[in-house]
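As you look at this complex, bear in mind that one protein chain is not there, while each of the others sits in place.
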Amino acid sequence: MINRYDNLIIEFFCRIIAAPVFTFGVYIIFHGEASPGGGFQGGVILGAGFIMLAVAHGMDFTLRRIREKMILFLSCVGVFIYGGIGAACILWRGNFLDYGKLPLPLDSVSVIRGIGIMGIEIGVGLTVMGVMISIYYDLIDPGGIQPELSGGEEEEQWNSF
Amino acid sequence: MKPLKLLGLITVLITGFFLIYGVSDMPNWGDKNAPASTHVSPYYIQRSQAETNAPNFVSAVLADYRGFDTLFETTVIFCAGIACMMLLRKEDDG
Partner (left out) sequence: MEFILSKFNYWIYIIMMMIGFYAMIAKRNLVKKVIGMNIFQTAIILFYVSIGAKKGATIPILEAAHHAKIPPESIEVAKYINPLPHVLMLTAIVVGVSVTGVALALIILIYRRYHTVEEDEILRQLS
């Protein structure tokens, strides 16, 4: 694990590139229906941004930005958005995942279906982002992850791996 | 080379031989009239813009026509994340 101020070039470069990476991921998710991209790809890019921060700045820095409970919450919310949009179509007398029946104030059915596609891609993106960061956090840390405990004991446990 | 590895190599070569034998029945690369490209994909290519207002056919098929597939695909990767967490995380304080 790289300690703080160990490698100034990597840290500085990641600090510069982080904001464009996250913006690009959100762009990929929201523009997925009109250009190459979609929920899976954008979610992977967002997750890779957080993994980049964790590699360059260390786990403590990243855990202060996005906690593990927050990651789990985001991935649960992603699946819930997807299933919720599907179930909401049943309430307005459609089939499951029949977005054309959603009561949006738009004139044509096809536009409403496009909005539905965008909605479920947000859900997919959140889930994929959460799972990517969660798998990385679990694989990289030998024990439970706690940002306060960065003392000697955990360092020793890390070095033994 | 150990005998077990030799057995593995022979198995792999036999599998590869049968696959190469089956290649002669497959369509050529870039064939416009391949069976995979004539059954349901013309419908997707022609109708998805009119029906779902999405110029990207892949997104339209992924999220609309095959939405059920994608829903459970999302559930599968969510379960994989949960499985990693249950396997590797030691203590849990809430």
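Chains: A and B, in written order; residue numbering restarts at 1 for each.
Here is the rule we use: contacts are C-beta pairs under 8 Å (C-beta built on N, C-alpha and C of every residue); 3 or more make two chains touch, one makes a residue touch a chain.
Computed from a prediction, not measured in an experiment: that's the story for all the values here.
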item	value
Residues of chain A (touch criterion as defined above) contacting the omitted chain	34-36, 38, 40, 44, 128, 131-132, 135, 138-139
Residues from chain B at the interface with the omitted partner, ascending	4-5, 8-9, 11-13, 15-16, 19-20, 23-24, 26, 28-32, 34, 36-37, 40-42, 44-47, 49-50, 53, 55-58, 61-62, 66, 69-70, 73, 76-77, 80-81, 83-84, 87-88
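The definition used in the following text is that only the chains that are shown with their structure count from here on.
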item	value
Contacting residues of chain B [partner chain A, same complex]	50-56, 58-60, 62-64, 67-68, 70-71, 74-75, 77-78, 80-81, 84-85, 87-92
In the complex with chain B, residue positions of chain A that touch it	32-39, 72, 75-76, 78-79, 82-83, 86, 96-97, 99, 108, 110-111, 113-114, 116-117, 120-121, 123-124, 127-128, 130-131, 134-135, 138-139, 141, 143-145
